[in-house]
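A single protein chain has been removed from this complex, and every other one stays in its place.
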């Protein structure tokens, strides 16, 4: 599936929570090609500062409208500049990049933590009309704007917050076992911090439920050319997160 | 006279000719302190690219309104970015910098070429109500938007264009002798390319008329600290264009 | 593109344009085939290849710096056999010279891999005697005249292919290195490899790179690269492939004027995947605007000491 570089007009760049924004661009080409789990690689500002592109997961696609959205957290120079983009300005985007999620399942459970919840929105949409459930974890209530997003898409939204301010107290990995016990899911999709992913993969393995994980690494090229992003693969061979992933079967990388 | 750094709101950034714009900022402090011949040193965009400030002559001041204007030509990266500044954005300006023109005269002749005409506007304003005449040179008609500016301030506007499309055909230095012959001026103020300034200074000297010239050099600090901008002075000693100048008595530097 | 303005011949390697892609930044070429017509690239210099497969450095491998980036890939590569058996064949469908960048831990290793790669489909060898990211070997060779020379000598004995010596900028006198590799028989010289650098995360107090130090590339290094190309052009007769921070056609022309016969584009590929083609087009436009008939008319033409 071929990759593109597009100069995409910005339609919206709205704040959805403290330091978190949703950027919506117009690009029928990207919208038409993208599958859940893939990302776009954006050049923020026509300047050498910042120099490199920034990888951002595709978190929402409207093929009819030809729009693609990404939900991002302002963490540094690049995302701070991205947050200043206004409607009608254009954004230089490469995409869609990477290998997305395998959608072959009947009763999926999505598990996401922090910004790992961003790509799972698009996944949940594409999994419908199958019954989709999500287990989400976040630092505290303020993170839980995600629930408002997912409650519109998913049949059930299970929430874990470390202070118990919303949903159950604890981490996603604490709640996961009992869910897998009861829920007879046939696929676990997860995205979030690597330590969390490793635990989730281990738990899913105990329950013999196939598990896909979406990884993050610092990236330069985004197309498999620079080897900035490789991680140790199970069969000894290194894996490129940008092209072999970002989505992997748990068994490939853990 | 003390120098400032101000975050000045942009009031206007209008195109006045092909590749030439006038930027007007609001800064009562700068407006109050500035004298003709001085410049501001502006930081364009909060970025390392471009890194250094850009020196721009003060070409218009309205003390009552607290505004300062500069007329600039888009020649490279920095001025191209400056041209994109919009009203209400703020510009980081150091100023007023440098030694301005000595205004002690009764019948001045201003001689300017190219962008050298920018600082002379402010000078002409401050010389009024004295009878002010200007001899201006430019590449062709398109440069001569300057005449519309000066005709409102000066008693007489003498124009030289190399193709004769406006005013007389030739260079300012060709027309200067006869003017000095007839006009009994007691001061020549000039700004423009260095070769032109040297010729003008020489001619003025023949007529024994005092002459002030405004020089340009690449500048880093703008305050006399880095020695980027020094030029050979007559008495052997080097002169700093940013602090000893940009305005010099012709005899100091030629 | 009008056929006759851009072709260059570097040590017998015939290129359609003087714009190559720098080793390690363009994979094996096909990674960029969605964006670039590989048939319009001067030459593709593939990722540093070693005798045995290498898994490279662990931890974070890149860090962005002002107008540049640090990398510490650590020469991850599939090894010479895999390259010859699986990768090279798939490149044969493209009409572009493939130059293999090779690295070794010993002089002998350079010789062995050179012999292995002396096959059809490989247009030339670029000796990476300047990789700052490999403990043994790598940069050691690149910062000592004698060992650099012995690597070149050994490789020349083991291949009929044109040999390009790639110099490290992390030296006191680049001309000394250049003369040494020329004397040892290098057919061309490429420079610069990356400048050794480091970045620290002030939140964690840890180096950003898992390898602690890495190689600086991108626009930030351009002035150093142009200076070294100019110095080397005045010190040797073999053709020079200039690189280091080239982002635009103007940047490339700066290197040509300084004395490079061709240029390579590295970090810029990450920013604009089409840049290698666009730079060639830009050089052509520049030549046409000035009524020049061939890119050769720029090489080494910087005007020194003219008022």
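We just call them A, B and C in the order they show up, numbering each chain from 1.
The criterion applied here is as follows: a residue touches a chain if its C-beta (ideal position, glycine included) is under 8 Å from a C-beta of that chain, and two chains touch if they have at least 3 such contacts.
All figures in this text were calculated on a predicted structure; none of them were measured in a lab.
Enquirer: If I consider the whole complex, including the chain that's not displayed, which of C:75, C:220, C:240 or C:295 touches that chain?
Expert: C:220
Enquirer: Identify the residue among C:29, C:78, C:124 or C:245 that touches the chain left out of the display.
Expert: Of all options in C:29, C:78, C:124 or C:245, contact with the hidden chain holds for C:245.
Enquirer: Considering the whole complex rather than only what is displayed, give the residues of chain A touching the chain that is not shown.
Expert: Answer for chain A: residues 48-49 touch the chain left out.
Enquirer: Can you name the residues of chain B that touch the chain not displayed here?
Expert: 2-5, 43, 48-53, 94, 217-230, 232, 238, 243
Enquirer: Considering the whole complex rather than only what is displayed, give the residues of chain C touching the chain that is not shown.
Expert: 65-68, 70, 143, 170-173, 195-200, 202, 204-207, 212-213, 216, 218-224, 226-227, 230, 245, 250, 253-254, 257-258, 286, 301-304, 306
Basically, only the chains that are shown with their structure count from here on.
Enquirer: Line, ring, star, complete or other: which one describes how these chains touch?
Expert: complete
Enquirer: Taking each chain's centre as the average of its Cα atoms, which chain lies closest to the overall Cα centroid?
Expert: C
Enquirer: Roughly how far is chain A from chain B, going centre to centre by Cα mean, in whole Å?
Expert: A distance of 56 Å separates the two centres.
Enquirer: Please work out the Cα centroid separation of chain A and chain C, and write it as a whole number of Å.
Expert: Inter-chain centre distance comes to 36 Å.
Enquirer: Round to the nearest whole Å and give the separation of the Cα centres of chain B and chain C.
Expert: For chain B versus chain C, the centre distance works out to 47 Å.
Enquirer: For chain A, jot down the residues that touch at least 2 other chains.
Expert: 48-49
Enquirer: What are the residue numbers in chain C that touch two or more other chains?
Expert: 66-67 - these are the residues of chain C that touch more than one other chain.
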